[in-house]
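All protein chains but one are shown at their positions in the complex.
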Amino acid sequence: MTEVFIFYIFAALTVFAGLGVLLHPNPIMCALHLVAAMIGIAGLFFNLNAPFIAAVQIMVYAGAVMVLFLFVIMIFDLKEEGRGIFSYGALSNFLKILFAGLFSGLLLSSILFKISRFGYLIPDKTAPQFEVRNLAKVMFTDYVFAFEVLGLLLLVIPIGTVALSRIRGGTHAQ
Amino acid sequence: MGASGLEILINVVKMVAIFLLMVQLVPILVWVERRGSAFIQNRFGPNRVGPLGLTQLLADAVKFLFKEEFRPPKSIAFLYYAAPVVAIIPGALAFGAIPLSAPFTLELGGELVQFNFQSFHLGIGIVFVLGISSLGAYALLFAGWGSGNKYSLMGALRASAQMISYELALGLSIVGILLIYGTFSFDEMITAQQGPLRFMLMGKPIVVDFLPNWGIFYQPLGFILFFAATFAETNRAPFDLPEAEAELVAGYHTEYGGLKMLMFYIGEYGHMMVASALLVTFFFGGWDLPFGSEGVREAIGSSFLYSLVMHLVFMGKVLLFLWIFIWVRWTLPRFRYDQLMDLGWKTMLPWALFNTVATAAIVVLFNSQGGLS
Partner (left out) sequence: MEAIVPILVLTLIVATFGSLLVYVSSILGPKKHYTKAKYMAYECGLPGEESEKSTVSVRFYLTAILFIVFDIEILFMFPWALTYKEFIAAGHGAYIFWVMFVFIALFLFGLIWEVRSKALEWD
C-alpha cells in the first residue's frame, strides 16, 4: 500500500517536472526542472528495491550531467533564443505539448502492444531481488568483454571533446 | 496507540533529535571557530556576552531574526528563496544515514524492538551519502543564478567546478575502503573495525594486540586523499576559492543577509559534520571505543544508556576532526584557482588511482595462494 502511494508521489513529481521542462521559457529553469525529474526517477528506482541504481541515477544524471547542462546553458547567451517563436506564448506551448504527446503516445502504444502480445508488465514477485553483488558477478564474468569495451568507449569521449574544443575558432585554438 | 504506533513515534522523535543535534552544533562550532581563530592569531575573540562569550551566538541569532527582509530586484524570487533551504537538505539527509552509536533495544508493549541510532538505516550507506552530497552543488547554482549578480554567479560556477573536480578523488579513495571492507553498509564497516589489529599474511593470521583494527592502518594514503578532498567538497580553507573576498566579494552568498545567510552557514557546517562522521566511520572505528566497548557494555547493562555513552565516544572523535577543520582554516593560506585545479586533477586523481591499484594488488597477494598470475 505504501509503495503504491510513494509511486504516485514520485510519478507526479516526474511528470510535473517534465512539463516544467517543456513549458518554462527560461532555459535555466528548464534545466532545473529536469533535475527534479531526475530525482523523481531516482525515487521510483528506490521504490522498486534498487537503491544502488537510484543513487547512481542521482550521482550521474542529477549530480554530473545536469551540472554540465547548466554550464553549457550559461556558456551560450541564450537571450536571442529566448525570444524565438518556440519559447513564449500559447502557440509554442501548444506545439510543445503536441509533440511531447505524440512521442509519449508512440511509447505508450508500443508498451501496450507488448503487453497484449506477451502479457507482462507487473514485475514478478518471485524473481530474485536486485542485489549489487549479483550485478557485479554477472558484469565481471559473462559480460566482461562488454565491460572492457565500455572502458574504451569512455576513453574516446574525453579525447573527442578535447579535439573538438581545439579546432579553429575555439578558445583553445592554437 | 499500540506498539507499532509507539515505534513510529520513537523513530520520528529520533529523526528530529538528530537533525536538531546537527543544527545545535552550528552555534557551538561558530563559537569555537571565532575563539579558536582568536587564540591562533593572539587575539581575544568574543568574550563579553556570557561566560567565555558562549552566548554571543544566541545574541547573533536574535539579531539575524530581526534583520530586514531584502531581495535584490534583479533576482529570481523562487531560486533566491529556495537556495538557503536547499543548502541545508543534503547535509541533513547525509548525516541521517550515518550510524551515530550502537543500536539499542527498547521494550514496547511486552516485546523487544531494536532501534538504530540514526535517522534511517540503509544497506547502501556510502553510495547514498555520495549521491546526496553530489546534489550539494545545486544550492550554490540556485544562489548564484538566482541572485542576479555577477559575483554570485562566478562564485557559484567556481564552487561547482571545484566540487565536481574533487568528487573524483573522493570517490576513488572510497573504492580503496570498499576493497578492504567489501560492503556498502556503515554498520558492517564498524563491526569489522572492532577488536585488535588482525590481518592475513600469505594465508597466516597475524594479530597485533596493542592497536585497534582501524581502517587508517589499512588505508593511510586513502585517508590523506579523502581528508583533503573533503576540505574541497565543503568549500573550506585552503579550498575556499568560491568566497575569495579579494576577487569575488563573498561568492555565491554575496546578496544574502540575515537568517538566510546563516542557513548557508548551517549547510557548510553540516557538510563538515558529515565529512568528519565519514572519516571517523571509515578510518577510526566509528562509535567503537577501542579495547573498552565490551567492558562498558557489561558495566552499564542498559542497552539505551550504552548507546548514549558510545554516542559520546563518536561525538568526541567527530569534534576532534571538526577542530582540525577549523585549525587548518586559520593556518594555511588560500590556493590560487589554477593551483587548485592542478592539485585535484593532476596530483590527487593519479595518487587515488595508484592507491586503488595498490590496495587491490595487496589484497590479492595477502589473501590468495596463487598471487597475480
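Per-chain residue numbering starts at 1, and chain names A and B are given in the order in which the chains are listed.
Throughout what follows, a contact is a pair of C-beta atoms (placed from the backbone, for glycine too) under 8 Å apart; a residue touches a chain by one contact, two chains touch by 3 or more.
Predicted model, so just to flag it, every value in this text is computed and none were measured.
Enquirer: Using the touch definition given at the top, which of the shown chains does the missing chain touch?
Expert: Hidden chain contacts in the full assembly come out as A, B.
Enquirer: May I ask which residue of B:L57, B:I164 or B:V309 touches the chain that does not appear here?
Expert: B:I164
Enquirer: So one chain is hidden, and I want to know which residue out of B:L9, B:L52, B:L65 or B:L312 touches that hidden chain in the complete assembly.
Expert: B:L65
Enquirer: Extract the touching residues of chain A with respect to the undisplayed chain.
Expert: 2-3, 6, 9, 43, 46-47, 49, 51-52, 56, 59-60, 63-65, 67-68, 71-72, 74-77, 79, 132-133, 135-137, 139-140, 144, 147-148, 150-152, 154-155, 157-159, 161-162, 165-166, 170-172
Enquirer: Provide the residue numbers of chain B that touch the chain removed from this figure.
Expert: Residues 11-12, 15-16, 19, 23, 64-70, 72-74, 81, 84-85, 88-89, 92-93, 96, 119-122, 127, 148-151, 153-154, 157, 161, 164-165, 167-168, 171-172, 175-176, 178-179, 182-184, 249, 254-255, 258-260, 263, 337-338, 341-342, 345-346, 349-350, 353, 356-357, 360-361, 363-364, 367-368, 370-373 of chain B touch the chain absent from view.
The rule is simple: only the chains that are shown with their structure count from here on.
Enquirer: What whole-number Å value describes the gap between the mean CA coordinates of chain A and chain B?
Expert: Measuring from centre to centre gives 29 Å for this pair.
Enquirer: In the complex formed with chain B, which residues of chain A make contact?
Expert: 28, 32, 35, 39, 42, 51-52, 54-56, 58-59, 62-64, 67, 70-71, 74, 132
Enquirer: Please give the residue numbers of chain B that touch chain A in the complex, ascending.
Expert: These residues of chain B touch chain A: 79, 122-124, 127-128, 130-132, 134-135, 137-138, 141-142, 145, 153, 157, 160, 164, 167, 184.
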